[in-house]
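All protein chains of the complex are present and in place, except for one that has been dropped.
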Amino acid sequence: MKPNTEHQIFSSYNKKDGFFDEVFNSNGDAKSIYKKLFDLYGYHSVAEYVQLNNKAKASFFNQGITFQVYGEKEAKEKIFPFDLFPRIIDADEWNTIEAGSIQRSRALNLFLWDVYHDKKIIKDKIVPLELLSSSSNYLHQMIGVDPPKGIYNHVSGIDIIKHADGNYYVLEDNIRCPSGVSYVICNRTALKRALFGVFNHYQAHTVTNYAENLMEILESVKPQGVDIPTCVVITPGMYNSAYYEHSYLAKAMGVELVEGRDLFVENDFVYMKTINGPKKVDVIYRRIDDLFIDPLEFNPDSTLGLPGLFSAYRKGNVCLANAPGTGVADDKAIYTYMPEIIKYYLDEEPILSNVKTYHCSRQDELKYVLENVDKLVVKPVDEAGGYGISIGNKLTKNEIEEVKKRILKDPRKYVAQPILSLSVHPTYIEDNNSFEQRHIDLRTFTLLGKDKEFVLKGGLTRVALQEGNLIVNSSQGGGSKDTWVLKK
Amino acid sequence: MSLEYTVTYCTENSYENDVSEAFWQFCIIPENNTTQDLISWDFDNSLKALNEVSINGFGFQVVRIHPKQLFKKITFKASFKLVKKEINPYDFILNHEVSEDYATINNIVFIADHEPFLRKTRFTKLAEKYKSLFLFDSTKLIFDNLLELNSWVFEHLYFKVGVTDVHTSLDEVIEKRHGVCQDFAHLYCAIARENNIPVRYVSGYLHQGNGYFGDSQMHAWVEAFVPNVGWVGFDPTNNILVEHNHLKVAHGKDYHDCPPIKGVVYSKGRNTTKYVVEVQASQQ
Partner (left out) sequence: MLARVANNLFWMGRYIERSEHIARFMNVNYFSSLDAPNTLSQSRQFVLKSMLFMVGRPVSNDELILNEEQVIYDLGLNSDKSYSILNNIKAIRENANSARDLISTELYEAINKFYHFILNYESDVLVKRGLYDFTVNVTESSSILRNKIRGTLLHDQVYAIIMLGINIERATQIIRIINTKYNDALNAQGSYGNKIAHSSEWSTLLKCAEAYDMMRRLYKKTPASVTTLEFLVLNADCPRSVMNSLNQICSHVQVLDQSKYPVKNSTSFLVGKLRSKFSFMQVEEIEKDIKGFIDQILDDLFKISERMEQEFFNY
């Protein structure tokens, strides 16, 4: 079915039934919240729109917001695909998302404290011990360690989708080093440069206040006895795919962007090497994975980290954000216990729903999964970035058998969920010179500090650019959109 | 009665080419506990790099060294003086009922509290085919089972230096039936954990005056959790309970949690390491 429009740039927009279209009603009219925007966009001819789109792309390119693709000859730089048609979330819906994100972050923080201290939730048999004892992300070095001000997941990225029923569901929690926040800000900048006029008709919340809030959070978890803390951002280096984000955050917070080799540890204090000699570092926003932060304590082959860092952390002389060992709680197997975890620690009902999940480690559920592989999404519990996911209705008969074999080989490694139909949104497809339906999700960024919580009013809307594709991760060729949270 | 021990630990590292930067972390200082008192210690290196005393991720005292110049060779020399109480290793009261023992170890609170030492690591995981190598007799007290396991490991493996190293898999040790104290300790840990007994791998020094097995390097044994008693030391390399000849440094899930030396060294080419440990005793 076509939307009711004569606009040229919607010529190949084909509205499929069964998906939740965020912009068009079932009768093909633009929903009231999108009405104005739809008219403003539709007004452009294809040629004009192509020009705007190219300008926006050039804006990313010139700002150096790129990632490297290593080809046969030389490394090529590419920009992350960006779509100019923004996604709008109204104030009421946003309030639910925001409250739900904070609730999850707080519950995860309490869960982390518990599993690294008394393990009450295990002893009360709410969460099986198996989930800790079989997780390589459960760091024994963190047992009994009190992170400054009791905060583990200072930064959480929560991935949320809108299902066909119009409700939001959490897909996963990312509380190791969630990335993407710089794209939220770049997307806004690019959209403002290309189509400033559209902002006159909507009152969207700003997204540029993320860095100042992150800075407040980091300062709030300063070590005992430090008056004005020195904070830094640590990066694996300029060849890391998220280097732009690391440098953006350091610049926006006005702190140094360091690499492991810029730091040293002496008598359990951390210092950075400046042109005026050593300077003590108090809070480290780290964008290096757990196992690489200290070669003397974790992966001995790591050249990214800092020998002795963990001892300094353990002693409380430096704060790491996020704390080491948070990975145990964003395991996909822990995810399925989130409703119980929220109830256990906060005595509240979850504000955001979980997707029903089947554990292949449980006999009865394993049986169901094996019988219904074609109707399920099967995921390994410990892979990030969309790797190893199989989507049942896309598989051939042989592939289904393959998946079953893989599950049976190590059932504990897999969980399965019903195939969700992610909502769809008009996305400009260059090859067809028209907007088309594409699936989207939303990553929210939640900050947790001492007596402070913050959710960025916007978040990253990710788009699966291939038609019908449900995997939106940028490492799998996904794009993104500016996301407007409207003021009340 | 007490015994005074003097331990010396020397190691020499040589590199084919200049080392531009190096960090070492030594976990070799005997701990203070109810049976041993560290009186004094001393640690020197040939480059006069400073000692940084710190605590590692598992709570044990370590010394970190970070030389500030280029070098090709460095020697370290440590010496420790400690007083050890002469103890009767059997001085404890066991449960009367066998069932109490098993009720304890099957309680979720107990399991959760001892999770790290029940975990099967890469070096303490029995392959499926070896799971029935040694089975606990559930009609006997856990302590008695552990004692039998001690003898079993002692008899199953043949002590031989140089045939295994710290990366040798447990499967290979079981198949070839030989190894050094680390391998004895790993096998003990694997079987005890398979039977749901928390057990710690222990790194320390052994006074060999009594003709015990060990070598001129550090020794390894285990501590298993005996219900109603607590952690009890077993030395499967010598088929004895741990007593005053065992000077404990640290413990972990396996060797890799508490190796005597960890290093990050930036240099190209080959390197060689020599090291020697001496333990001397005198009665007080």
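Every chain is named by a letter (A and B) in the order it is written, and numbering of its residues begins at 1.
As a convention for this text, a residue touches a chain if its C-beta (ideal position, glycine included) is under 8 Å from a C-beta of that chain, and two chains touch if they have at least 3 such contacts.
In this text, all values refer to a predicted model and were calculated from it rather than measured experimentally.
S.K.: Using the touch definition from the header, name the shown chains in contact with the chain that isn't displayed.
M.R.: Even though it is not drawn, that chain still touches A.
S.K.: Please identify which residue in A:274, A:393 or A:432 touches the non-displayed chain.
M.R.: Only one of A:274, A:393 or A:432 touches the chain omitted from view, namely A:274.
S.K.: Looking at the full complex, which residue from A:25, A:247 or A:353 touches the chain that isn't shown here?
M.R.: That would be A:247, which touches the missing chain.
S.K.: For the chain left out of this view, which of A:117, A:201 or A:261 touches it?
M.R.: Of the listed residues, the one touching the omitted chain is A:261.
S.K.: Footprint of the hidden chain on subunit A, which residues?
M.R.: Missing-chain contacts on subunit A: residues 61-64, 74, 233, 238, 243-244, 247-248, 250-251, 255-259, 261-262, 272-275.
To be clear about the criterion, only the chains that are shown with their structure count from here on.
S.K.: Distance-wise, how many Å sit between the C-alpha centres of subunit A and subunit B, to the nearest whole number?
M.R.: 42
S.K.: Taking the touch rule as given, give the residues of subunit B at its contact with subunit A in the complex, in rising order.
M.R.: Touch residues, subunit B against subunit A: 23, 25, 52, 54-59, 62, 64, 66, 108-109, 111-113, 115-116, 118-119, 253, 257, 262, 264.
S.K.: Which residues of subunit A touch subunit B in their complex?
M.R.: 119, 122-123, 125, 129, 132-133, 140-141, 143-144, 264-268, 295-297, 300, 307-308, 310-311, 314-315
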